[in-house]
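The block that comes next holds subunit A.
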Amino acid sequence: MTAATVDDPAGTAVRVRDLRIRSASGTLVDGLDLDIAPGERVGLIGESGSGKSLTAYALLGLLDDELRAEGDVRLPGLAGNVLDTDERTLSRTRGRVASIVFQEPMTALNPLMRVGAQVAETLLCHGTAPSRAAAARAAVELLDQVRLPDPERAARAFPHQLSGGQRQRVVIAAALANDPALLICDEPTTALDVTVQAQVLEIVAELVRARDTALLFISHDLAVVSAVADRVAVMRGGVVVEQGPVAEVFTGPQHEYTRALLAASDLDGARPEGAAAGPSPAVAAPRPHLALDGGTGDGGTGDGDTGCAVFNPVTGTEPLIRTRGLGREYPGARRGIGRRGEPVHALRDASLDVAEGQKLGIVGESGSGKSTLLRLVAGLDRPTSGTVRVGDVDIPAAGAAREDLRRLRRDVAVVFQDPMGSLDPRMQVSRIVAEPLHGVSRAEAADRSREVLAAVGLDGDALDRYPHQFSGGQRQRISIARALVTRPRILVADEPVSALDVSVRAQVLDLVAGLADEYALTLLFISHDLGVVRHVCDSVLVMASGRIVESGATGAVYADPRHRFTADLVAATPRLRFAPSTTPEESR
Partner candidate 1 sequence: AAGPAASGSAPGEVTVALSRAPASLDYTRNAGVAIPQALLYNVYEPLVKIDSEGAVVPLLASSWTVDDARTSYTFTLREGVEFADGRPLTADDVVASFDALPDWTNAVAGQLSGIVATEAVSPQVVRVELDEPDNAFLTALAGPAGTVFAAGGTDDLATRTLGTGPYTVESYDSGVSMRMVAHEGYWGGPPPMERITLDYYTDPTAQTNALMTGGADAALGVDAPQLLPQFENSPDFTVTTGSTDAEMVLSMNNAAAPFDDVRLRRAVRHAVDSDGVREVAAEGYGIPLATMVPPTDPWYEDRPDPYPYDPERARELLAEAGDPHPAISFKVPNLPQYVRVGQTVQSYLEAAGFRVDMRILEFPAVWLGEVLTGHDYQLAVIIHSEPRDIVQFSDPDYYFGYDDPAADAVLAAARSGPPGEYAAGMRDYARMISEGAAADFLYLTQWINVVSAEVSGAPENSTSESIDLTRLARG
Partner candidate 2 sequence: MAVSLARRLGAFVLTALVASLVVFLLLSVVPGDPAQVALGVTATPEALAAQRAEMGLDRPLVAQYLSWVGGLLQGDFGVSAVTGEPIATELFTRATVTTWLVLSAMVLALAVAVPLGVLAAVRRRRADGVLLSAVSQLGIAVPAFLAGLLLITVFAVRLGWFPAGGWSRPGEGLPSLLWHLALPAVALGLVQGAVISRYVRSAVLDVMGEDFLRTARAKGLTPARALVRHGLRNAAIPVLTISGVQLGVMLVGAVVVERVFVLNGLGSMLLEKVANRDMAAVQGVVMVLVGAVLLINLVVDLLYAVIDPRLREASA
C-alpha cells in the first residue's frame, strides 16, 4: 500500500500522473497516478462504475468525445503525453505497442466482418504480417491459441454466429496479435468458463514473461486478480484508494473499501440466512445426480417419449419447464452459390425438467449452447427439433401461437448475456427499465423503476441517462433491473453478474435470492462462476459441446463430479491466493 510508484521514468512502461476525466455532469476519474514497469502485472479492481474502464481508454487515447481528460499519460515507445498526441501518431502505437481487450466483446466486434479478418487486420494495419494470406494464417493461429474450437471455421464466422465467450476470445486474440509491450485487459474473461479462462490467463502470463510486457488487468474477480497480478490497485469513486503488492493488499487491506470487497468476495461467508440454504419446499424431492457417458456416473434415466436422458427430472408434480429432445441447428456457412458447409449444432437432444420454484444453475463450456437453451426456453427462438413446454405453453419447432407466446412472456423475464446490445441506445434508462411494465401509469412506472434500480445499486440520476453513459457493470444492472421490475415467475438470466464487482454482486444475488423466497421465483441461471452458482442455485446443469452432460444438486455435483468435463471445471476454479487476515481461511 505504500508508495509503490516507481519514479524513474526510464524503468516504467506506463506512467500516469494526475489523470482526471470529466463529463458534462461531473468528474469521473479524479487524479489517478499509476505506473507499470515492463514485465509487471498490475491488477485494477474496484467498485463497478469507479472509472476502471475509462482509465483504460484514457491510456490509449480512446475516450469518447463527450469526455475530457487531463493529466500526463506516458506509454512505451511514444514520445509525448498521450493526451496531447495526435491520432495519427497514436494509431501507430495502438494495437502494436499497446493493445486493449475491451470489456464488452459483443459490441466490440464489427458485425459485418468475419472475425478472422478482424484479427488479421491488427497485423495488416501495422504491416507486421508480410501478406494478406500470411495475416489470415496468423489469425487462425491466434484463434487456436485462445482455444477457439475449430479455428479455421471460427475465422470465417461472423460475430453473431459466435457465443459470448467465443467473441471474447476473438477480441483477446486481436489484442495479442502483435505481442504488445503494454496489454490492457478490461474484464477479459467474464464470459469464459473457468477451464478456458485458466488457459487464456496462461497465454497472457506467457506473453508477459516472454516479452516483458506490462499488463494492466482489470477485473472484479479477486481470485483471478490474485492469480494474475503482482501488484494491485483498488479504485472507488474515481480515485485509487489503495495500491500495493497483491499479497499485501489482499492479506492486509488498509482501506475500508478494500476490506469490504474482500469480505464480499467470499459468497459463502456472506450468504444471507435462508437463501438457497436448502431446497425450497416445492422441490423438496432430492435431485438425482445424472451424467452422460464419458463421465464417471451411471448415465441418465430413460424417458418414455424420446428415449434419451432427462436431466434434472421432476417426479410427482408437473414440471414448470419441460424440454424433450430439444435441438437448435444453424445452417452452415454459405460457400458459393447453393452450397453450404456443415450445419452447426448449437444444442442437441436436451431433455430437462425444471420444477416450480427451483433454482437451476447452468454451467459449462463456452459455446456449449447455454445461451441457446435459454433463448429457446424464453420463447425467443424456435427449436429445430424437440419441444419446450413452459407452464401450459408449448413451443413446437414451427413456433408457438402468438397468444401462447404472450402468456409465456408474461411469466418469463430474461437477462441477456450482452447488456450493451440488449439496451436500446436511444432509450433513456427510465424507459428501458419500465419497458416490461404493462398497463401501469407513468408515475407508478417511474417509482417502480427507481425502486428496482436502487435495489441493484444504481441511484436515481441514472434514470435520465442513456446506456452508453454507463460502465459495463452498471449496464448489466440496468438489464437485471428490467428483468426484475415485473416480479416474474421465471427468471432466465445469462451471466447476469459477470461484470459486477463482488460487493455489488453480493447485493444483486441477495436481491434475487430474496425474490426467490418471496415469490417462489423459478430461476435459470447461467454463470461461469461455480461459486456464484452454488450460492444461488440448489441444482446445477453442466453443458459441453451442445449437450447437457450432468445434473444434480449443486453440492453433490461439485463434490462428486461424474463427467470428465465437470471435473475439469471444478478443478480449474480459481481460488483467492491470499486470504485477508480478517476473515477465516477460505474453506475450499
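Here, contacts are C-beta pairs under 8 Å (C-beta built on N, C-alpha and C of every residue); 3 or more make two chains touch, one makes a residue touch a chain; residues count from 1.
How these were chosen: all candidates are chains of the complex that A comes from, given by their letters.
This structure is a prediction, so every number in the text was calculated from the model and none was measured.
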item: Result, touching chain for subunit A in the complex among 1 or 2; value: 2
item: Partner candidate 2, residues of subunit A touching it in the complex; value: 57, 60, 62, 87-88, 91-96, 99-100, 102, 104, 107-113, 121-122, 125-126, 158, 160-161, 171, 174-175, 330-331, 334, 337-338, 420, 425, 468
